[in-house]
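Take a look at chain A:
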Amino acid sequence: MISALVELNPLQLTFYSAALLAIVASLKVVTSKNTVHALLYLVVSLLAVAVCFYLMGAPFAAGLEVIVYAGAILVLFVFAIMMFGLGQDETLHAPSVDGSKVNQFSLWFGPFLLALLLLIELVYAISSGEIQARLTANTIDAKQVGILLYGPYVLAVEIASFLLLAGLIGGYHYAKPEGVGLDRKNNLGEHG
Partner candidate 1 sequence: MGKFSKQSTVSAAFDMIFSQLRTMALVLKHTFTKADTVEYPEQKPYLAPRYRGRIVLTRDPDGEERCVACNLCAAACPVDCIALQQTVDDDGRKRADFFRINFSRCIFCGFCEEACPTYAIQLTPDIELAEYDRQNLVYEKEHLLINGVGKYHDYSFYRHSGIAVDINGERKAKGDAQQEKPPIDIKGLMP
Partner candidate 2 sequence: MADILVKLLEITIIIALLIPIAAMLVWVERRMIGIWQDRLGPNRVGPFGILQSLADLLKILGKEDWIPPFSDRIVFTIAPVIGAVCVLMSFAVIPFSPSIGVSDLNIGLLFFLAMASLSVYSVVLAGWASNSKYALLGSMRAAAQMVSYEVFMGLSVMGVVLLTGSFNLREIVLAQQNGWLIQTQFLGFIIFLIAGIAESHRLPFDLPEAETELTAGFHTEYSGLKFALFFLGEYLSVTLISAMSVVLFFGGWLMPEPLASWLPPLLWFILKILCFVMFFILLRTSLPRPRFDQLLSFGWKYMLPLALLNLLVTAAFKLGGVYG
């Protein structure tokens, strides 16, 4: 087992540890009792997956993973949780103020370690010339992704965009206050 680890080159080692990180973080997502903490683990998991993408030679996908999923969608999740005050009914699981040192340390340690490992990996992957050299060998850059999306997969892209448009219109329909135009007419009728 250990000898197998030693034989791995730095690239593979980074990849597998990122993958492990993603799995551990995902497990914590479903086992964590605090909603916001679970979401934070989900962010870590998505970032780890992004690192995996990057190491597999798909930097564009990695970038979009972070921007779209970790950066936009999960922010909206957090936003929704804050809006609906879901923190209210989990005060039981919140860290106690006068809890023992050990307890606090264990609460701290998990997310801190995972995030730190990820940070180290990311810095290493970016700054290491060796990895950069290996990566450029078979990198799928944005241009290739674009050509594929608007070439063989154009139908899928169009279908997806229709779906999103439908979602957008649906969202607008639900968000619009009921009978905005009618109300104004009624008011005018009453007053004048």
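On the choice of candidates, all candidates are chains of the complex that A comes from, given by their letters.
Note that a residue touches a chain if its C-beta (ideal position, glycine included) is under 8 Å from a C-beta of that chain, and two chains touch if they have at least 3 such contacts; residues count from 1.
Please read all numbers here as calculations on a predicted model, not as lab measurements.
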Study note, to complete from the structure: Among 1 or 2, the complex member that touches chain A is candidate 2
Revision key, fill the gap. In the complex, chain A touches candidate 2 at residues 34, 36-37, 40, 43, 50, 59-60, 62-64, 66-67, 70-72, 75-76, 78-79, 81-83, 87, 94-95, 97, 104, 107-108, 111-112, 115, 119, 122-123, 126-129, 132, 136, 139, 141-143
